[in-house]
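One protein chain omitted, others in place.
By written order: A, B and C. Residues from 1 in each chain.
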Amino acid sequence: MSENWNITLKVSRQKEGEKPHFDEFKIEVDPDEYVLDAVERVWAFMDRTVCFRHACHHSTCGACGMRVNNVEKLTCITYIRDVTHDGGVLKLEPLRNFPIISDLAVDMGSLYNRLETVGVRAILPAPEAEIENPPATWDSADQQYIRLADCIECGLCISACPSAATSSEYLGPAVLAGVQANGIKGNPEMLNIVDAEDGVWRCHSAFECTAVCPSYVDPARRIMNLRTQVIKERFTRLFHKA
Amino acid sequence: MTQTTAFPSVSAPKSGENTWLWLLKIITGPLLVILLAIHFIVNHYISETGLLTYSEVVAYYQNPIIPIMEILFLASVVTHSLSGLRGIILDLKPARHVLKILDWVLVIFGVSAVVYGVWLALTIASKGV
Amino acid sequence: MENQRNRPSPSKFWTWFNPIGRETGGWAFILNRVTALGLVFYLYIHLLVLSQLAMGPQAYDNFLALMSNPMIIFGEVLVVAAGIIHGLNGIRIVLTTFGVGVTRQKQLFYGLMAVALIAAFVFAFRMFTA
Partner (left out) sequence: MSKPQAIIVGAGFTGAATAHDLALRGFDVTVIERGDICNGTSGRTHGLLHCGGRYAVKDQESAIECIDENILLRKIVPQVIEPNGGLFIALNESDLQYRDVFIQGCEACHIPLEELTPEQALRLEPNINPKLLTAFLIPDGTFDPLRLALSFAATAKKNGAKFRIFTEATSLILDGKGGVIGVNILDRASNKPYELRADIVVNATGAWAGEIAEMAGASVPVKPTPGVMVAYDQRFVQRAINRLNTPGDGDIVLPQRRMVVVGTTSFEIDDLDYVPVLEDHVKLMLERGAELIPGIRNARVRGKYMATRPLISSGSGRSAARTFKCYDHKETHNIDGLVTITGGKATTLRAMAEGTADMVCKKLGLNAPCTTKDVLLLSYRQYYSLPN
């Protein structure tokens, strides 16, 4: 067991009708705890009014995304050791580009709504889910397995994306990555949605989405691939007009 | 795709950007890198003195390849810069009518810049005759 | 219960240029956007200034004499550096868009920026010694 650390949690606070400010909580932690454990303890023992979202505590639900020392993190799998030091500060802020419900809790309705509207699959055959990182050998039976998608819809990518900061209608990394996974071949409606002002071209290759993605989605790579798909489709359509 | 929800969702696809516009920008980009590289090499390494007087510039323009290359360069750089600028403005979610005006302004500005550049190149080339 | 402060908004354009907490790709984006805006500004000023050429030898040579001020040369060095950075970073964007080096975009960026740095120094040296 490692020595405990004394750290300061600087938590962004904002209640309805109030000005945003930071509250500081001095707390003793095990550096091998997760950031979310520290936040939960602040709530349990120090201040019951702190609002934050969390559910699964093992990176499958995507509820506990926050900005930890200015970087988007899924706090349930972020070791305190990796983001601060003994005597250090943990600055916790809500994700950007989503309306705040209270304190650290944001309303991600816009993301969920978009994912639903463009038909991003939540559950899909295992071989399709493994496109980016396939196992060395496929068992013939693997084709029948169905599994939850890699994307846990946590919104970190939207918070980190510079384009999403100014353009509220930009589809955003998670949604575009989902469209890429579905493919746009033979889906003219989807082609028109992504080949437009708020679609793939709003991405400016900052690769921030991939830098913060906690769940193997690699949205930037998928957006790049989607662009190639769009260009191919457009040329195909140009030369094969009915 | 109907909208019955309380949140902003997927708006009807807006035509402000598309594959062709974007390709225009992405193709003129590398073209500029090449033209600019040639431009610099010619200016700074091939021409001994580096085109530092009026007469040198005029003499330089007597080779017909030079004005042609410069005009090509100008057309690319104007296209790339204005479509790039437009891309940045699109990030700011301009209102439809503002975008419409902007498009006209950019087209008129770009065409005038190229016409002006062609006139300038031809004027300089003619000085030496 | 909803809060405007945290929503996407055109008025937050300054966040484009905020490097705090951002990674390699984010810095590349910032560099690209800053140099883009700088170069657009320079380009059209440059075009206007070149009209001096049409006004005959005297005007242009006078103008060139003015241009030999070290501050002006320093400004030109900045423009050249911006052009090189923007151009090479653009190559990264073209390559990654078409699927080349997407997983190595960081290394690609560092490599291209190293080239940019060397090229910028070479040009600066030549321009100050010319």
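Everything below uses one rule, namely that contacts are C-beta pairs under 8 Å (C-beta built on N, C-alpha and C of every residue); 3 or more make two chains touch, one makes a residue touch a chain.
Given the structure is predicted, the values throughout are model-derived calculations rather than measurements.
Among the residues A:His57, A:Arg81 or A:Arg234, only A:His57 touches the chain that is left out of the figure. Touch with the chain omitted from the figure is made, among A:Ser12, A:Asn97 or A:Asn113, by A:Asn113. Touch with the hidden chain on the side of chain A covers residues 1, 15-17, 33-34, 37, 40-41, 44-45, 48-49, 51-63, 76-77, 101-102, 105, 107-109, 112-113, 115-116, 122-123, 126, 139, 141-142, 145-150, 152-153, 215-216.
One rule holds in what follows: only the chains that are shown with their structure count from here on.
Interchain contacts join each chain to each other chain, per the touch definition above. A separation of 37 Å divides the Cα centre of chain A from that of chain B.
Separating the CA-averaged centres of chain A and chain C is a span of 31 Å. Residue positions of chain A touching 2 or more other chains: 166-168, 204. Shown for chain B are the residues that touch two or more other chains, namely 91-93.
Chain A makes touch with chain B in their complex at residues 109-110, 113-114, 117-118, 163, 166-169, 171, 189, 192-193, 195-199, 201-202, 204, 230-231, 234. Only residues 1, 5-11, 13-23, 87, 90-93 of chain B touch chain A when the two sit together in their complex.
Remark: chain C residues 10, 13, 16, 33, 36-37, 39-40, 43-44, 47, 50-51, 53-54, 56-57, 60-61, 64, 83, 87-88, 90-91, 93-94, 97, 123, 126, 130 touch chain B in the complex.
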